[in-house]
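Let me begin by presenting the structure, written as structure tokens, before commenting on it.
A protein chain is absent from this complex, but the other protein chains hold their places.
Chains: A, B and C, in written order; residue numbering restarts at 1 for each.
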Amino acid sequence: MIVVMNKNATKEQIKNVEQKLMELGFLTHPIYGEVKTVIGAIGDKRLLNTQEILTMPGVENLVPIMKPYKLASRELKQESTIVEIDDIKIGGKEIVVIAGPCAIENEESFIDTAIKVKEAGAKILRGGAFKPRTSPYSFQGLEEEGLKIMYTAKKITGLKIVTEVLDTRDVETVASYVDILQIGARNMQNFKLLKEAGSTGKPILLKRGLAATIEEWLMAAEYILSSGNDNVILCERGIRTYETSTRNTIDMSAIPVVKELSHLPIIVDPSHASGTWKYVAPLSKGAIATGADGLIIEVHLDPTCALCDGPQSLRPDKFSKLMEELALVAQAVGRQI
Amino acid sequence: MIVVMNKNATKEQIKNVEQKLMELGFLTHPIYGEVKTVIGAIGDKRLLNTQEILTMPGVENLVPIMKPYKLASRELKQESTIVEIDDIKIGGKEIVVIAGPCAIENEESFIDTAIKVKEAGAKILRGGAFKPRTSPYSFQGLEEEGLKIMYTAKKITGLKIVTEVLDTRDVETVASYVDILQIGARNMQNFKLLKEAGSTGKPILLKRGLAATIEEWLMAAEYILSSGNDNVILCERGIRTYETSTRNTIDMSAIPVVKELSHLPIIVDPSHASGTWKYVAPLSKGAIATGADGLIIEVHLDPTCALCDGPQSLRPDKFSKLMEELALVAQAVGRQI
Amino acid sequence: MIVVMNKNATKEQIKNVEQKLMELGFLTHPIYGEVKTVIGAIGDKRLLNTQEILTMPGVENLVPIMKPYKLASRELKQESTIVEIDDIKIGGKEIVVIAGPCAIENEESFIDTAIKVKEAGAKILRGGAFKPRTSPYSFQGLEEEGLKIMYTAKKITGLKIVTEVLDTRDVETVASYVDILQIGARNMQNFKLLKEAGSTGKPILLKRGLAATIEEWLMAAEYILSSGNDNVILCERGIRTYETSTRNTIDMSAIPVVKELSHLPIIVDPSHASGTWKYVAPLSKGAIATGADGLIIEVHLDPTCALCDGPQSLRPDKFSKLMEELALVAQAVGRQI
Partner (left out) sequence: MIVVMNKNATKEQIKNVEQKLMELGFLTHPIYGEVKTVIGAIGDKRLLNTQEILTMPGVENLVPIMKPYKLASRELKQESTIVEIDDIKIGGKEIVVIAGPCAIENEESFIDTAIKVKEAGAKILRGGAFKPRTSPYSFQGLEEEGLKIMYTAKKITGLKIVTEVLDTRDVETVASYVDILQIGARNMQNFKLLKEAGSTGKPILLKRGLAATIEEWLMAAEYILSSGNDNVILCERGIRTYETSTRNTIDMSAIPVVKELSHLPIIVDPSHASGTWKYVAPLSKGAIATGADGLIIEVHLDPTCALCDGPQSLRPDKFSKLMEELALVAQAVGRQI
């Protein structure tokens, strides 16, 4: 960590900061510049309440040298993490595709969809039982009834299942039905929920918050990892920008950035990122070519009648065609679906 | 609601959309333009699953005419809401100032702070018992112990108290101690928490999400209002932008916009918005002159030793001086503190 | 165009708006809703000074139905535009790669780079002669001397050349040397420059502004098209967001959005978008798979010594390897390099 003193800092102020740092267990190295003095502090900043320094007289700024996350960092663990759910491996050579409707609406259509996405090559089935809706007047999900339908679909198709959990009180119930717990974008910094979900030991699909930096996202992963659960799958799903022609702006560069900073696998959700089914196929191909480890795609038998997010859902036939195209792209970058 | 058909929509497609709208209880008025046809649909869009229309063949877009929120809207309720906590009225002629430390650290310093902010003219005492922290390695709050300290401070000073609640499981406990429940920025779309907090009947201080539009914020208020609780106080606390010289960018225009769209009172948090104590005084004055109904300001006896957000906290003497300056500004815009 | 009247608009106000619209040559169709009245207006909004309506008493809002651009729109011209520079076709089946250093530094190194990027498969050579630099203390380019070096490199290698023009006074000179004029991100709304560059008849590489919406970008293209120059190549180069781990955020969804809204070709600049050479290869592959018509990539013999943007430049050997990988991706999506 580097402490930057302001231009008019007195010798005494500099000395006080040094002394404080030493009390906190840091080794200090002051550098007297022509205009400003900076103090290098060697030690673990993560143990430090930085503002104790930041508010001292004469201090202008603190510059961290180490990343604030540790367990999520590739500096700590160089080899990439592969999250395994039985024989499915996320983060390895194979691209894993998760598919299914936004919300579970009824057993018949859900199972029919499950069969179709499996035939097309999906390995994991998604479906919302608890839905976070911007409006209190929108459909809020079938709740536990939905979880039971998911479980039936799993039994019939052999697909693994993933669903979002919204409330700490539901974590145990949801975890008893599904293979992967999803933390949605709106709850990325719902730290109580992160801890509760993490403590189940189930793999966690952690969506990036709508306005979260990559660093904050990795800090949210750190909450889960620090609870002893290593199985975190990051999911880029678009960030909020000023552009309105897509629902969100997919941050494709997050893929190589995450790969550099962290050992965790990263998948992409082109359906929520764009909000429009027409953009799902090009963005899916783009994500794979950029290096994503998987995709989560919304598929609905009849998007016109979907209770949630119909406009961004693919019909099964379009999804099936997309899977064939994705296989070619995966191969072109040395991977497979 | 206006349904815009695309340029190449066939007559049959137009007819199908009209028929569907009529089935849903709308009156329809097609307008045949030179290039495109649009269909006016009269009825309550809030009852409609809009994507049912949006995904029909030939439909390009839907344009809502009514706002998606109803109870929060000034169209429904023209007179401004005044939230009353005994004799304190938020949203009336008087500017209400809430003050206190970011986190409650111990009884002695908290009560000392409480006495000082009361002397300076604050009416409500803030303090965090449950802290949402970006890092799992940061101080997470004293929890119920902190609530007890708050309650003692209330007894001693007569100040009302407000604190943030993070978890649905804590709502009942928190509500049993405090006068106002705060929903933090990170939880603005934690809909389960909104409902749970709303159902206590306690006034809710609803912070704007870090990347929430004003419409989404009013929709979050709608969750609380629709649970039968009318006492919502909106709090602007800065939004996320590309600018890095302040922690967030205070959206001062949210004040007149909210005043136009909604009847709910709005206060401003200049401490979290700017992240720097030096900017708190100018922004507080600016907020009052722009029309805010109140302020929530961080005050700490010794910001250098604060366990949380020290750099943005004012010392009691600076806060006291600010209150005097604010009184002049309030008067200049026809209000009082 | 739809005129939305506010809730309390009087019958007379509605009548006045209708009359005004009719005077302006529109056919009007009022629709009387339960709460609000809207007036459909048939005619060409592009001829209208919309605020004349927007500021009339009782008017709440105007909703355009047609896009504000016309010549750039795919509604007007359904087949995709192919910009031809002799035998090079941008916007067809072939992916066109433009490469070269950020700034032209001297003849020897520039020609050496030109030869190397040609060998690797680039078709067009880039290089900055006039540099827009954030700091007045940074290297500002070799100006006309640089143009001469470019021209020599063209003669030697047979590559086409593109460079940025910054000032209306330089347009004629720059156009006399190069094959394509580049309008940089900072000048996307320098309308005088757009017109002046457009009037040369040379193909224009139009970079997206740092905070420009896709609609504004297409409006900037409209400036060039309306000057009678059809040869516009759009270039996505990253937009400004709150994320700081990359210099800008590449907006990959702009590719399918532009393809849907416009007939113009679109290429991607992964070097400026990310600001980091390590991210150039994955983002280049991603852009091609998403549907871009080409790429513009910075290549420098020795990035350590580059006078401008060294950190985002590839060495020729890395560029050469990337071109091989891109060929595979292009093939996987039915195109070729």
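Quick note on the criterion: a residue touches a chain if its C-beta (ideal position, glycine included) is under 8 Å from a C-beta of that chain, and two chains touch if they have at least 3 such contacts.
Computed from a predicted model, the values in this text were never measured in an experiment.
Asker: By the document's own contact criterion, which visible chains does the hidden chain reach in the full complex?
Answerer: Among the chains that are shown, those touched by the missing chain are A, B, C.
Asker: Give the residue, chosen from B:14, B:97, B:283 or B:314, that touches the chain omitted from the document.
Answerer: Candidates B:14, B:97, B:283 or B:314; residue touching the omitted chain: B:283.
Asker: Out of A:75, A:112, A:145 or A:302, point to the residue that touches the absent chain in the complete complex.
Answerer: Hidden-chain contact among the options goes to A:75.
Asker: Where does subunit C touch the missing chain, residue by residue?
Answerer: Looking at subunit C, the ones touching the missing chain are residues 46-47, 49, 51-52, 54-56, 68-69, 132-137, 139, 166-169, 186-187, 189-193, 210-211, 216, 219, 222-223, 226, 240, 303-311.
Asker: For subunit B, which residues reach the chain that was dropped from this view?
Answerer: Within subunit B, the residues that touch the unshown chain are 211, 213-215, 239, 241-246, 249-257, 260-261, 273-274, 278-279, 282-283, 285-291, 325, 328-329, 331-333.
Asker: For subunit A, which residues touch the unseen chain?
Answerer: 2, 4, 7, 29, 31-36, 38, 40, 42-44, 63, 65-66, 75, 240-242, 244
Basically, only the chains that are shown with their structure count from here on.
Asker: State the chain with the largest centre-to-centre distance from subunit A, centres being mean CA positions.
Answerer: C
Asker: Could you grab the centroid distance between subunit B and subunit C? Build each centroid from C-alpha atoms only and quote it in angstrom.
Answerer: 38
Asker: Express in whole angstrom the distance between the two chain centres, defined as the mean CA positions of subunit A and subunit C.
Answerer: Each chain reduced to its C-alpha mean, subunit A and subunit C end up 31 Å apart.
Asker: On subunit C, where are the residues touching two or more other chains?
Answerer: Expected reply: 241-242, 244.
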